[in-house]
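All protein chains of the complex are present and in place, except for one that has been dropped.
Letters are used for the chains, namely A and B, taken in the order the chains are written, and counting of residues starts over at 1 for each.
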Amino acid sequence: MSCAPGEPCEEGRTRRRALAVLGLMGVIFVALSTVSFLDSRGQAVPAAVSYAGFDAVQGKRVFQAYNCMGCHTIVGNGAYFGPDLTGIYGKVGPAWLEAFLPSAGAWPTSGAVALQLRNEAIATASGVHSIDDYLAKYPAAAERIERRGGHASSMPNLPLSHAEIGQLIAFLEYTSKMNTEGWPPTPRVNGLAYSRAAPMAAAASTLVPASTPAAAAPTAAAPETAGARGAQIALETGCTACHARDTGRLVGPGWGGLYGAEVALADGSKIRADDAYLTQSIVDPDARIVAGYAPHLMPSYAGMLDDEEVAALVAYIRSLGGEHP
Amino acid sequence: MIRIEYQTQRLSLRFFLLMLVLFFFQAGFGLLLTAQHIDPTLLAGTLNFNVARAEHTNLGILWVLSGFIGAILFVGPLLSKRELAAPGLIKFLFYALLAVVAWNVATQWLAQQGNAGWWLGQPMLQEGLEYLEGGRITDVVIFVGFAILCYVLLRTFPRVSNWNEIHWGLGIGVVALTLVWVFGMFFVERLDLQEYFRWYVVHYWVEGVWEVIHISLVGFLLVLMFGASIKSVGYAVFWGIAFVWLSGLLGNAHHYFWIGTPEFWQFWGSLFSALEPLPLIFCFWHIYLDAHQDRKPIGNVPAFAFLLGSVVLEQVGAGILGFTMTFALTNVWSHGTWVTLSHAHLALFGTFGMLGLAAAYYAVPLMRGVVQQFDQRLGKLAFWLVFTGMLGLGFAFAIGGTVQVFVYRTLGLDWFGGDVAPAMQFAKLMVPAFGLVFMIGVCLLVYDLLTLGLRAKATIDGPAAAPAPTGWGRRLYGWETGLWLLAMWVFGAIITLGLLSFNLHSVQGGHRLFPYLMAGIGYPGLLLTTLLFVGRFLRSLEARCHAAAAQAVLPAGLQAASG
Partner (left out) sequence: MSAQRIVRLGLAIVASAVSLALSSPYWRDFGYWPESRRLWTLYFVLGFLLAVYVFDAFLGRLRTLFEHDALERATREDEP
């Protein structure tokens, strides 16, 4: 029933008018949509962005393949389990992301970021070469290192390859270049001054989980044995983000019981994990890759750690058990 | 209607049962997600949060679709006055749906390995886009399924010249369901363009197409339950759909505020989504009027309870909560936080989930031949548990979201593990608490519908057990309904002001009292009003049985005279 009896029926005309207005709205929508994506708008596009030789379009494929949006948001859309990633590249810089992504289960330390800056491509993309300049240029990276460095993060380690990490960072560089029209709003206060902010961690030594046996050792002002010094280096340089103190696999092989053990290499041969092999694995990790691990994932520590420091690290690994040759 | 008129209507039963099974698993994944929110290391590496969430969102869509298909197959023959065309195809559709559900559940897990199955430039196995996580293979199978549904329904319908508004609504609905789906089937390089098209599927699908099917089905269920006239329901269906599109076509722009599209969308999206509640208010009055059209006792209380729940939660979840966060000035704060979750859960489960459950409660007793004497107590209890549970979830999400906006956006603290999550801890604990209430309701509901008419018959309450038509059971007049609706909108306005207040200089200076106060009044006020209103509405309808019972004991002659 559309008309009361006795009145002239206007229902048909009213309905046609509604459909006509709907048509006009459709025209407006299509026109606005068209001008939204013209080149003259000057919006960043992924095809024009590359980072250290990696392509942002490929990065978008990686972003989708790992369903990053299932925990994080991007331009505010996605899940709300982790932080928004749209502007993360601009905030923390590429070296921090390079240090974080391979071993996302732990927050990078200053040493881990400094190591990435030794890579020329990463330093160029960052625009700075020293860690001090980096932390000054990217205060969000400084804040993360200071408050979270060495802690476990809530993110699981993902099996990202070296290339996937570069592509992902290229994609994040693209999104941080996007004009999102004022979103997210810029905070007007320093949130760290509020009680909602977790207290700052005092020193690197307190970052070690208390349950691990190595925790107590490096707290002394001047570590005495080479092993204890190695433990401290392992922490500061961020080795422990990838290598567990037991036999478990985080990102790289666990160090527990490794020393002196027989190790199967990717090329099918076997080798004993002695001082020489461990030293080489630290300064030139790609020389002899262990079976089941991808190349280029571990950065080289040559030049970052001197011979004495590498020896201390090896001594630390030796102290974590295994057969003595 | 007290018995099945067309045998092919029985084909809908399997879709309703599948809906229930998927609903159970979806709610289960939801509970797992709440646990992972409290302990992020839970199952990390085995079943990561993003995989569990993809299962939760995808199963949510799939069970709603399964319910829609069931409801459409059930009403199709009634609307056409003949058997469904191609019943063989419908059986095939069912097995295809089963296969695609199993395939999709399995392939989502590949996200943990970063394996999308890239082939021909398309992600074949899974694609990691919110709500559209299924890969291209899933997409194509679902597309074929929709095409089959279109074919069956359009072949079953009478000639176009004989269509009324309900035919048009369902016909356009299923065709658009198929066509709009295509926009989600391409890999798009640009993030802004990809999000632009993703919202075609998510917004136009849900708020445009599902809504059209929803309005049409609600209209026809009212015809079936209350004997409302097809003509006046048709009028409401036409204008309901017209207002959905008159507001929603440009209202979709509320998804284009911050994705990298130009700033003019902020105006168009805000203005037209301010109009989006209009069709919902229209639909609300339409169900009120039709339910009160006759004074006859209501036969199937659970079916009507879910139908009412669907329309009321649509009003509250989609209409009011959607309205509060749809303006650029409020959305800039709520966007990307838990505030949006309260809207999404109430709107999606409320509007579409409850409609599927209403249709199932209407149809399953008929198909099992127990319409005259089925025990409705379990169904009513299950309704109250899922309804209360869902309102509670909406409350927990909204409160958590308000805290999140303040900590994350106003203070700019972005350490989720250290700063944001601990601040939201209370809300994060409320979610599983209400989630458990919801889950118990789901279990009862699934048990009840699966075994309805098959289990031993319990003693059934006579009409004398119905509530007395006084107090909360007295007749619900239009003016009182209007007051309830007004109260809901007043609380909605308080919530809106609370979100707007994040723009205030003092709030941005770190003073959180005002937005917290407004959220603390607005959300519980809105959700409690909703709960009480539905209680009031249902009690007044159930009290009719009481009146009928009283009438039955009158002398027959007197009754004839009064008739």
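In the analysis below, a residue touches a chain if its C-beta (ideal position, glycine included) is under 8 Å from a C-beta of that chain, and two chains touch if they have at least 3 such contacts.
All values reported here derive from a predicted model rather than from experimental measurement.
K.L.:
Per the definition of touch given earlier, which of A:55, A:98, A:164 or A:181 contacts the omitted chain?
P.N.:
The one listed residue touching the chain not shown is A:181.
K.L.:
So one chain is hidden, and I want to know which residue out of A:21, A:193, A:264 or A:287 touches that hidden chain in the complete assembly.
P.N.:
Spelled out, the listed residue whose C-beta touches the missing chain is A:21.
K.L.:
Who touches the missing chain here, B:29, B:235 or B:338?
P.N.:
Within the whole complex, the residue contacting the unshown chain is B:235.
K.L.:
Looking at the full complex, which residue from B:275, B:381, B:450 or B:528 touches the chain that isn't shown here?
P.N.:
Reading the full complex, the residue touching the unseen chain is B:275.
K.L.:
Quick one: say which of B:186, B:267 or B:477 touches the chain that got left out.
P.N.:
Only one listed residue reaches the unshown chain, and that is B:267.
K.L.:
Suppose we count only contacts with the excluded chain; which residues of chain B make the list?
P.N.:
229, 232, 235-236, 239, 242-243, 246-247, 250, 257, 262-264, 266-268, 270-272, 274-275, 278, 281-282, 285-286, 289, 293-294, 327-329, 331-332, 478, 496, 563
K.L.:
Since one chain has been left out of the picture, which residues of chain A touch it in the full complex?
P.N.:
Its contact residues with the unshown chain are 1-2, 4, 14, 18, 21, 24-25, 28, 32, 35, 40-42, 181-183.
Here, only the chains that are shown with their structure count from here on.
K.L.:
Roughly how far is chain A from chain B, centre to centre by C-alpha average, rounded to an integer in Å?
P.N.:
37
K.L.:
Mind pulling up the chain B residues that touch chain A in the complex?
P.N.:
Against chain A, chain B makes touches at 36-37, 40-41, 44-45, 48-51, 53-54, 108, 111-116, 118, 123, 126-130, 133, 187, 189-193, 195-196, 198, 229, 231-232, 235, 238, 242, 245-246, 249-250, 252-253, 256-266, 268, 332-333, 335-338, 341, 404, 407-423, 508-510.
K.L.:
For chain A, which residues are in contact with chain B within the complex?
P.N.:
On the chain A side, the touching residues are 1-2, 15, 18-19, 21-22, 25-26, 28-29, 32-33, 35-37, 41, 43-47, 57, 60-71, 73-84, 140, 144, 147-148, 153-154, 156-160, 164, 174-175, 178-192, 194, 196-198.
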